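Heads up, one of the protein chains got dropped from this complex, but the rest are sitting where they should.
A and B are the chain letters, set down in written order, and residue numbers restart from 1 in every chain.
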Amino acid sequence: MKDQDLGHLIARVKEGALSRRSFIRKAAAVGLAAPFANQLLAFNGVAMAKANLPYKPTKAGGGGPLKMLLWQAPTLLNPHFASGTKDQIASRIFYEPLAGWDKEGNLFPQLAAEIPSKANGGLSADGKEVIWKIKPGVKWHDGKPLTADDAVFTWEYAADPATAAYTTGAYKDIKVEKVDDLTIKVIFKEPTPFWADAFVGVAGMIIPKHHFGEYKGTKSRDAPANLKPVGTGAYKFADFKPGDILTAERNTEYHVANHPHFDTLEVKGGGDAVSAARAVLQTGEYDYAWNLQVEDEVLKRMETGGRGKISAVVSGDIEFIILNTTDPWTEVDGERSSIKTKHPTLSDPKVREALNLLIDRDSVQKFIYGRGGIATASFVNQPAKFKSTKLKYEFNIDKANKILDDAGYKKGSDGIREKDGKKLKYVFQTSINAPRQKTQQIIKQACQRAGIDLELKSVTASVFFSSDVANPDTYTKLYVDMEMYTTTQPQPDPERFLNQFVSWEVASKENKWLGRNVSRYTDKDADEAYKAAQKELDPDKRAALLIKVNEIFCEAHVILPLLSRTRVAASVTNLMHDHSGWDVDTWNLAAWYRS
Amino acid sequence: MGAYLLRRLLIAIPSLLGISLILFTVLALAPGDPFSEMATNPNVPPEVREALRASFGLNDPIMVRYVRWLSNMVQGDWGFSFASRIDVDTLILQRVPTTLFVVGSSQILALCIALPVGIYAATRPYSLFDQVANTLAFVGFSLPTFFTGLLLILIFSVSLDWFPFVYRSDLAATGWRWYWEMFRQAIMPITVLGLFQAASYTRYVRSAVLDVIRLDYVTTARAKGLGEKTVTLRHITRNALIPVVTLIALQMPAVFGGAIVTEQIFRIPGIGSLLIDAILANDTPVIMAVTFVFACLVVIFNLIADVLYGWLDPRISFS
Partner (left out) sequence: MAGSTLASPSAEPVSGPAQTSAGTSPGRETWKRFRRHKLAMASSFVLGTLILGVVIGPWLWPVAINDIDFSAQLQTPSWQHPFGTDDLGQDLLARMIYGGRISLAVGLAAMFVATFVGILIGAIAGMSRGAVDNFLMWVTDLFLSLPQLPLLLLVIYFFREQLKAVFGVEGGVFVLIVVVIGGLKWMPVARLVRAQFMSLREKEFVEAAKANGATKFRQMVHYILPNAIGPVIVAATIEVSSAIIAESTLSFLGLGFPPDIPTWGRLLFDAKDHLDSAPHWALFPGAAIFLTVLSINFIGDGLRDALDPRRVI
């Protein structure tokens, strides 16, 4: 589709001659994904769709209690300290951002009156300014009105390094100005194609200045509101026991008419994913359970009772394998897997290519993840606009054997291939999680048939994902030949996500292994494409650049993507919920109801 | 006796200090840090992690951190949790009642089963009753609690729908209904823990009673014409109690420490689940506080056991 055609279509949508839905369909037909198509509309001044859950109740309240089960219990309720999804989910009950992301990756206004666009003057042509209009008449739970001051304060609070807010990445490089009582202006230093970061989604929750004003910076821990949140959300705080239970009641002054439906809310934490699914699907003790990383077979069996159902929505998270091209077994300047070294065998692209052929992605999806993941050869899969159409995967042991034969790796007496005395024996590490251990076994077996020996290693997740400098088992140290994990793509835009493929982010001793490029593989073209994408305002060209970064790494077979993960939740049959892969589960809690 | 007690209590102080130092060192050296959740999220810049490490004092040398912890502790400041950023003592106090109730009840249940069954089985060794009791006891401790707990859930919650399997610390009901709901939600965890504990207790009681039952003084007591009941209770049980007291003293700190696996299965907000969550999140102040209280209880109950030995068998001297 040419640019002119697209412009023509957009014009027709504006005139009303073409429905949004058919626009998206037409766009999808030419490989333009819904989220992107929507963004395109937004960028060109077409109003965003309403939330995709139609709300049926005709009055607020009367829905009785809503009981949610999070198998990891929330421990704090300040959205800017929320370290994990569990805390973000809990904070989102009380606090709201200006806009949230729905399941198609569209921006949906929450505290904003409308989504900024070029047409409404919200987006400047140079890509350096965003003007947000705040919805009038919104009140905090204590009755005070929400104003632009609260939004400006939220920026000051999160941007202050002394506060050490986890959301600081969205705020530290911007400036926020108050235009009038209900309008703010976000100013970027550079043209920023992806502007919907500050005040949007999990990082965007606005906090009341009159409760947090005195507790900015180093005093942030002392704020009483950290434990007794005062927000604008559909439910008001009642009680909280960290690590156990959170209760809330209906906000009778909620700013959306006839919302919300439930009278009280309970969020219980603890336990494990399987039994959480059981409590919803089999016994119905709870209405909703989140993040069910459980083998699909188990879930399907629980669903047969008819009490509950599973919902899976796409997300940008990707389960993948890194092949280490540096040498993890030789220490140079106090670190292993240093970029100064070369892996004896994995630095050979032929070996990596063979390994990529030995991963039975279809079986992993079919027999282990089920609805929890979609087999893929591309690192970025969502929004589909950014997915490479070129990358394909294949499971072919014969072909792998042939590649290795041709490359001169001969089987020894023990059945393991070797060349120049270097054996194809690898340590394959991942975090402890039943589906991952099963995937490891499947890959190990295929490798065995190609004369490659894998030693499986599993590390407890709390160690694997830590930034502990002293520990050799963290995933950023990569003191193994290959490793597998999932990395999260927090927004429906892969720019920041792809920073794990750039040379200046290589994890090393120097940056205390905090660098985001864990594979340590670098490529000049990828670096250049990434830098160009950061400034490119044309959505198509920018997407092409980011796809290029992705393809360079996947085609080098350094990154072997396995599955594009979905977010899986369980609910009782009569609960209508709105679950998005681009925002937390409670992002649109106000619209949930019981039919 | 008084002087002995005082001396033991005085020894307890340096020994607790030593334990606390070792605990602290182990926790400080143990791998992991409190920020693993942020690790795979590209939106959290590494500087934030570094700033937090610094503000939590994680970059200081271990000894500095230990001295700081100790001096705060002496002043009654237990520190704050890295995960929830609230005071550790508040966090622990929230969990104590539930833990005492669930684990305490299960210990009582275990003793109520183990003492009579063990004694009765030992007075009739290799009788049918003894064989059945033994076999059940073996089943009891061959099956881990994660397994029996799940079995009970599948039978009583999923199939029969009698009991809920999610334990709630804030039941909505009041009055008699509250007691009824409490009973319904507590019965499965208490049973799982109680039976597991009862299985091993039964074996110990039986063995201890068997050890004394054929001693001459028991025969003498019987010969004097004392009733079988009196002989069993007065003469045998008291003398068989030493190992039992040892075991109970070993288990009492657990009433505070909770039962990690069972608490996880039934989502009981007890100290055990607080501890495991803290460990997985590397929330050192919480781990340190819980384990230190636990250590104090271990030392105290060891002392109590020693005193009880002297009472049970006056010939044990403590000089």
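Simple rule for what comes next: a contact is a pair of C-beta atoms (placed from the backbone, for glycine too) under 8 Å apart; a residue touches a chain by one contact, two chains touch by 3 or more.
Being a predicted model, the structure only gives us computed values, none of them experimental.
Undergrad: Any idea which chains on screen the missing one touches?
TA: Among the chains that are shown, those touched by the missing chain are A, B.
Undergrad: One chain is left out of this view; which of B:A51, B:L100, B:L171 or B:I276 touches it in the full complex?
TA: B:I276
Undergrad: Among B:A51, B:M73, B:I187 or B:A305, choose the residue that contacts the chain missing from this document, as touch is defined above.
TA: Checking the options B:A51, B:M73, B:I187 or B:A305, the one contacting the hidden chain is B:A305.
Undergrad: Please identify which residue in A:K144, A:K228 or A:K438 touches the non-displayed chain.
TA: In the full complex, the listed residue that touches the missing chain is A:K438.
Undergrad: Considering the entire assembly, which residues of chain A contact the chain that has been omitted?
TA: For chain A, the residues touching the absent chain are 274, 294-295, 297-298, 301, 363, 366-367, 432, 434, 437-438, 440-442, 444-445, 455-460, 463, 471-473.
Undergrad: Could you please point out the chain B residues that touch the chain left off the display?
TA: Here the touching residues of chain B are 11, 15, 18-19, 22-23, 26-27, 29-32, 126, 134-135, 138-139, 141-144, 146-147, 150-151, 154, 158, 200, 203-204, 207-208, 210-212, 214-217, 235, 238-239, 242-243, 245-247, 249-250, 253, 275-276, 279, 287, 290-291, 294-295, 298-299, 302, 305, 309, 312-317, 319.
Assume only the chains that are shown with their structure count from here on.
Undergrad: Please compute the C-alpha centroid of chain A, do the same for chain B, then give the distance between them in whole Å.
TA: 40
Undergrad: Could you please specify the touching residues of chain B with respect to chain A in the complex?
TA: It is residues 29, 31-33, 35-52, 55, 80-81, 83-86, 91, 94-95, 153, 157-158, 161, 164-166, 168-170, 263-267, 269, 273-274, 277, 279-282 of chain B that touch chain A.
Undergrad: Touching residues of chain A toward chain B in the complex: what are they?
TA: 69, 73, 75-76, 78, 81, 83-85, 161-162, 164-170, 172, 203, 218, 221, 226-227, 239, 241-245, 247, 268-272, 275, 278-279, 282-283, 285-286, 461-468, 470-471, 473, 475-476, 485-491, 496-497, 499-500, 511-512, 514-516
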